[in-house]
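Note that one protein chain is taken out, while the other chains of the complex remain in position.
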Amino acid sequence: MKGYKKYYSRKILWYLLTLIIAVILNFTLPRLMPGNPVANIAAQTAQGMTDATAIQKVYAQYAEAFGVDKPLYQQFFIWLKNLLHGDLGVSFSQYPRPVSEIIASGVWWTVCLQLPAIIVGWFLGNLLGAVAAYIRKGFDKVILPAFLFASNIPAFGMATILLTVFAIQLKWAPTSGGYGFDLIPNFSAAFILSVLDHYKLPFLSIVLVTIGGQAVGMRSMAIYELNADYVKYSRFLGIKDKKIVGYVFRNAMLPQITGLAMSIGTMVGGALVAEIIFSYPGIGSTLLSAITGRDYPLISACTLIITIMVLLANLFVEMIYGLIDPRIKAAQME
Amino acid sequence: MGKKMLEVNNLKTKYVTRFHEDVYAVDDVSLSIEEGKSLGIAGESGCGKSTLALSLMGYYFAPLHYISGDIIVDGKNISGMKPDEVRKTILGNEIAYIPQAAMNALNPTQKIISFLGDVLQAHDIKLSKKDLLDMAAERFEALGLPKEVLQKHAVELSGGMKQRTVIAVSTILNPKVLIADEPSSALDVTSQKMVIKMMRELMEKGYIKSMIFITHELPLLYNVTDDIMVMYAGQIVERGSAKEMVFDPMHPYAKGLMESIIVPEAGTRDVKLKAIPGTPPNLKKPPEGCRFAERCRYAKPACYLIAPQMRDIGGGRMHRCMMGEERMKEVYSHE
Partner (left out) sequence: MKNTIKQLRHSSQFMVGFVILVAILLLIIIYPIFVTADPLEMVGRGTFFKPGTYVSVVDAVTDGASTQKSYTLNLDTSASRLNARLSMEDREAMVDWLVRFGGVAEGGISTSDDDVPALLELWSEKYDSTNPQKGLIAAKKKYYVRLDKSLKELNNSTDMILAAQGEDGLEQTGTIADDSYVNVKDIANQRTFILGTDNFGRDVLTELVAATKTSIIIGLIAGVVATAIGLFLGLFAGFIGGVVDDFIMFVTNLFTVIPSFVILILISYSVGASARGVTMVAVIIGLTSWPWTTRSVRSQVISLRNRDHVNMSKLSGHSVIRIILVDILPYVASYVVMAFILQISSGILAEAQLSMLGLGPATTTTATLGLMMNWAMTYTAHLNGSWWAYFPVILTIALISFSLNLMNTGLDQVFNPTLRD
């Protein structure tokens, strides 16, 4: 138990530290660049915006709230203080909505879409990869290249193809949005059905892309494990092949979990872009509209929330990993 | 004469490489071992020792393939049996195996006790959790292993402890023959001693009835086994009692092997160590004549053409050399 405690406290501390550094990066990176966006906000927002007085008002408000004219380190602490209070400023492009409100409305769409999709895709991919490794001949020759190809279709590409085929040609699903445009979000049956109807394709596209990559990884992991010494030894002790395959899959699964932790950031990035294809009301679409609207406070908030989501997911995966892999326990005991 | 525990006649196996080439690593091997006896098999790396160990089990899977020959375990010929029958009735309970790389032989993510449960279950032995634990703990303690080991994962054990655990697991079903492939080679001296002691105890306590011990360390065999066989290029080249083999080897290869041993005795520093020149032949295309001829100091033209047969010279002594015993004595005395 002592080993676990040490492992967990170290992990949590490490992730806290990472979060702090990510927050600092989120603040400083844009400000260190030659075209400092905060200083140029007024110039940038003046373009393409009609209501110039409103923009001036936003900017003045922003400059005051975030102390733009103060030195950088003071700005940082003002920004941090506001951040801790959940105050991320006011959106430029959707004035006068506060950024935190826009983020809050988008984040759940993204979490509810991506979390189940990545988990389902990961699980199915590993299952198929394991089967491919076990069956090998023939099956392996057809399925592996198919998976390999599928895993190389970018998430947005998969989304576009699914959209064209199932939503436009076959009309099995709506083409865009998170729910029917004539509905107001509530807990009515009509709304929930509409949400599920809009959920199908984005979900499927993320699942399919995830399956491909995971299956390929799992297959080579499982083949590697099938050649391990313990497999040979177990066989010579008369243990049935079925049981040995069970050992192998469990052991091959463990590195796949670490793999998930390491690639979750990339996956989320791809899935966010896929959201855009479906105009899904999540963070991905918010980010796109923020970028097109040159809405700096909103962009900064989007990147921050993505980082936090990815860090949390990573921490979660590592926690689970520590629980199920005895090697972690052993390493901590030493 | 004790009861024959294992008899092998003219066993031939091959393994197939990735490029679909056949390697005849065990070629026409015959041996037998009686109850209560132990047999050592020695040879250089790549001579087919490990392949022989695997072939003796009668359970083949790629890349190893059976060609011909009989394996008779306690009077029962197992070479014609179905693989699943061999698995269930022979592996583990008649013939047990200790692998070369015991470091990785245990599933890293499973508790030892759970693995033992799987071993018993594979042979249709059903025990309650408590009975299993009691039985295993008793056996482990009898072999000098703490019973706490049972509740641990392989990764939590030290190297020596892992090897001893593997030995205890392999012999849990009291097999008639134990085949140990370099069980102590990768260990430090202390652990090595404990492993050897454990192997002796297994015989003394009757947990195993006979043992085949494979190693490249000849001095070890002299201390552990009753008889020694020397293997070269997939074939047995000589067999005799441990004492005879070490002090009076007959086959030039066996002789060379014995001479290359470093024995820490007074005066050994001055004795020039002799290594056998050259490398073993390629087993994809073994030479037609004597397989050792290329490296043999005493080779005659005929040696390259005619493959010598095993010659039984009585008293359990056999060798595979064209030279007669008289000639050998004469030749060796000139050195």
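A few points about this structure:
In this document, chain identifiers A and B correspond to the written order of the chains, with residue numbering beginning at 1 in each.
Going forward, a contact is a pair of C-beta atoms (placed from the backbone, for glycine too) under 8 Å apart; a residue touches a chain by one contact, two chains touch by 3 or more.
These figures come from a predicted structure and were not determined experimentally.
Contact with the omitted chain, checked across A:60, A:119, A:168 or A:190, is made by A:168.
Note on the undisplayed chain: of the listed residues A:80, A:131, A:273 or A:319, the one touching it is A:273. Contact with the chain not shown here comes from a single listed residue; of A:6, A:70, A:97 or A:136, that residue is A:136. Summarising the interface, chain A meets the missing chain with residues 14-15, 18, 21-22, 25-26, 29-37, 40, 136, 145, 148-149, 151-154, 156-157, 160-161, 163-164, 168, 175-176, 220, 223-224, 227, 262, 265-266, 268-270, 272-273, 276-277, 287-288, 291-292, 296, 299-300, 303, 306-307, 310-311, 314.
Assume only the chains that are shown with their structure count from here on.
If you average the Cα atoms of chain A and of chain B, the two centres end up 55 Å apart.
Partner chain A is touched in their complex by these residues of chain B: 54, 57, 59, 61, 87-88, 90-93, 96-97, 99, 101, 103-110, 115, 118-119, 122-123, 153, 155-156, 166, 169-170. Against chain B, the residues of chain A that register as touching in their complex are 228-230, 232-240, 243, 247, 250-251, 254, 325-327, 329-330, 333.
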